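Removed from the display is one protein chain of the complex; every other protein chain stays in position.
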Amino acid sequence: MTHDDTGGSVPALRTTRLGKRYGQLWGLRDCTLSIPAGATVGLVGPNGAGKTTLLEMIIGLRKPTEGLVEVFGHAAQANTAATLARVGYTAQNHPLYPDFSVADMFHLGQAMNPSWDMALATGRTQALDIPLKRKVKTLSGGQQAQVSLAMALAKRAPLLVLDEPVASLDPVARLEFMREVMAQVAGGGPTVMIASHVVSELERLCDWLVVLTHGHVQLAGPVDDLLAGHQLLTVPRATSDADLPGVPIHRTDSDRHSSVLLRTSPAPLTAQPNPDWQAAPVSFEPLVMAYLQRPFRASDSGNRTQPTGPTTKVMSR
Amino acid sequence: MFRFRLDGSSGVPPYLQIVHQVRQSLLLGYLQEGDRLPTVKDVSGDLAINPNTVVKAYRQLEHEGLAGGRPGQGTFITAAPAPAPPDASGALRASLEQWFRDADAAGLNDEAVTALIAVVRQDLRKEKVS
Partner (left out) sequence: MIWVSWRQHRSEAMACFGLLCALAVYAAVLGLSMRSSFGQNDLATCLVRSQGVGCPNSVAAFDNSFGSLVNIGFWAVLLLLPGLIGVVVGAPLLGREMELGTWRLAWSQTVPRTRWLAVKLAVVAGGLIVLGAAMTLLITWYRVPMDRLTGHFIHNAYDYEGFVFTAYILCAFGFAVLAGQLLRRSIPAMIAALVPWLAVRIFVEFALRPHFMAPLTLSQKCPCGIKGGNGMVDVPPATGHIGDLIVSSGGTGNAQLTFYQPASRFLEFQSIEAGIFVALTLAALGTAVWLLHRRAS
């Protein structure tokens, strides 16, 4: 985390019991996050999980039904210039005005954003050999995505939100796009939040993770901590969930054995309690997949500080 | 500038791949003492990976004594790697090689060998516990 002038550490993004209701349905409920400055956050979830709703409330495009959003310590109020200035954003499918030239798009950015950095916008597109005079509709999908990204970056906002930024791009365009984002982040750049349902790509990009399903946060925290806090246990089939040293997230039962992805109790186990069990570390993609597939339970809100399951047997050595 | 490669499907974490490639290049002479490694920004922008991954790799190299950072200037190669594993395991290595030759002669393929090692290790562990 970076420190502000007062000596405290201001999270880049903090939400407090954030929720949004559409008619009778809650698109997002009870969302509480605290994301440090400088993090690159992956927001994962299936379509309809509430990712776009969450992002729109962070940006200031939508008003929450309940709860609070704070960006770098300032409460976000939908549709006010102060809130809108704090977040750079590219929406899904990179909307741009088709008849505008690239230069026109940047002119629009300059007209509508006091903090606009024209040199950054034009510099990035020229480095990628995108002519400024070309109309947007004549650009390839990858080039449009780059222009969209340049617009979000040139706003010079401390938080950058990308909603499914590479979903519609070919593999080369994807790589080019993520290179740009990572180079910007590495240069002491913005805190970034990337919403995606392509889990494999988030692994190399993100050091922070939020898993969202059915409008609820299932898992949130720094990737390293989350990986250290989970294990893949191979146990005899008869082992019950209550006997496990943690919360089972995903269990696959075979005839004689079971494979359990476990969120271990806060104190990491140094000695193997039961010699019949095989333990292995969990990698990123299986961890995310386990939480994505977990049946929805409204009672637990996947916070990593949540206490363990019903009983924890102390194993004899 | 030294350029890294990333194999996304190899199962090896990116930071380790970076460490391996530095070690490899040192062995082959493509990297020499005093060479400057590319900046964190250059590597993360080149490979499209999180800068912290690069930082982790460079720290690992520092820990192994292969590289060191100079404030404001970057990360530099400080030493060539140790040329050979220590002698103490020389005998172990020889018996292991013989065992592999025996296993191959007995018709065990790679998977059978791996499974056998896992089972034996488990049994030994049980022995230790009881």
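Letters A and B mark the chains as written, and numbering starts fresh at 1 in each.
The rule is short, and it goes like this: a residue touches a chain if its C-beta (ideal position, glycine included) is under 8 Å from a C-beta of that chain, and two chains touch if they have at least 3 such contacts.
Computed from a predicted model, the values in this text were never measured in an experiment.
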{"item": "Chains in view touching the one left out", "value": "A"}
{"item": "Candidate in contact with the missing chain, chosen from A:95, A:123 or A:236", "value": "A:95"}
{"item": "Touching residue (missing chain; options A:15, A:113, A:143 or A:218)", "value": "A:113"}
{"item": "Residues of chain A in contact with the chain not shown", "value": "59-61, 63, 78-81, 84-85, 87, 89, 91-93, 95-100, 104, 107-109, 111-115, 151, 155"}
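Rule of thumb we're sticking to: only the chains that are shown with their structure count from here on.
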{"item": "Centroid distance [mean C-alpha coordinates] between chain B and chain A, Å", "value": "30"}
{"item": "List of chain A residues in touch with chain B within their complex", "value": "40, 175, 178-183, 185-187, 200, 204-207, 272, 275, 278"}
{"item": "Complex interface listing, chain B residues touching chain A", "value": "6, 8, 14, 40-41, 44-54, 122, 125-126, 129"}
